[in-house]
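So that we are looking at the same thing, I have put the structure below in structure tokens.
Removed: one protein chain of the complex. Kept in place: all other protein chains.
This part shows chain A:
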Amino acid sequence: MSDLDQWIAKLKNCQFLSEQEVIQLCTKAKEILISESNVEIVHTPVTVCGDIHGQFHDLIELFKVGGDCPNTNYLFLGDLVDRGFNSVETFLLLLAFKVRFPDRITIIRGNHESRQTTQVYGFYDECQRKYGSANVWRYCTDVFDYLTISAVIENRVFCVHGGLSPNIVEIDDVKSLDRKQEVPHEGAMCDLLWSDPEDITGWGVSPRGAGYIFGGDITKEFNKTNNYDFICRAHQLVLEGYKTMFDDQLITVWSAPNYCYRVGNQASILELDDNLEKKFKIFLAANVEQRGLIGRHPVPDYFL
């Protein structure tokens, strides 16, 4: 136990672990994640968070508003890595929390938790830079394969990173998937991590080139069939931090303020209390003083 507490303390200081420590952490994490269902059961009270994208200091701001783990229960909707400067520290901190307090934090896989995406959008390069080799990237992407792909809060709220799939009608359809693989290019698992809601009816072709776009009718049908109050997802940047659609049947939560250090957007977290009452907490990016000596990086070319 004390090793883990040491790692958590180190990571909270924005210091990344040694390669040896990463191996140990990832091994422990896989042991825990392997027994999670494709549809992980989560209880209230819980605070739901959207994309973080390696913005470590903004994650610390998030904890300042939402409270520390384990006193606050957290559900992260994925996309923890890529684009920001500190994907390594961000992912390892949340993973360490997961290993230390497995019942207090749940992590869902996002479309960026994938070998292909992280080689283009920065996590691979960051590992190379910080560790001198691709080993840590390999250990982490192996852990990605074990992450669950959805969660249900008190049987009432369906949580997924992207959105719905034409191949998923009932929640059992998700349970029957084999998730322990690299994110496929198509199929149900891919759709759950890549789809977006849209003001249309039925299904449409997604401009992202993976997943689909789906309308309010699809959403309401899915919720009715499975007895859910609403769907909670992330995946799309929202300037105000959160957005509700389709008569509150779908909520997008976005937790990366000032996305890519330039968009200037707000971020939010969704606090769901014992009685499933919704409270959105807005927060902004951490100041320069809080970031410390982060200055000197050249702007990488994988920014939008």
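Worth a mention:
Keep this in mind: a residue touches a chain if its C-beta (ideal position, glycine included) is under 8 Å from a C-beta of that chain, and two chains touch if they have at least 3 such contacts; residues count from 1.
Heads up, the rule we're going with is that contacts and distances are computed from a predicted model.
When the listed names "Septin", "Trafficking protein particle complex subunit BET3", "TOG domain-containing protein" or "Queuine tRNA-ribosyltransferase accessory subunit 2" are checked against UniProt, the chain not shown comes out as "TOG domain-containing protein".
Checked against the hidden chain, the listed residues A:35, A:71 or A:181 yield one contact partner: A:71.
Panel shows chain A; residues 45, 63-68, 70-73, 101-104, 271, 273-275, 277, 279, 281-283 of it touch the chain omitted from the view.
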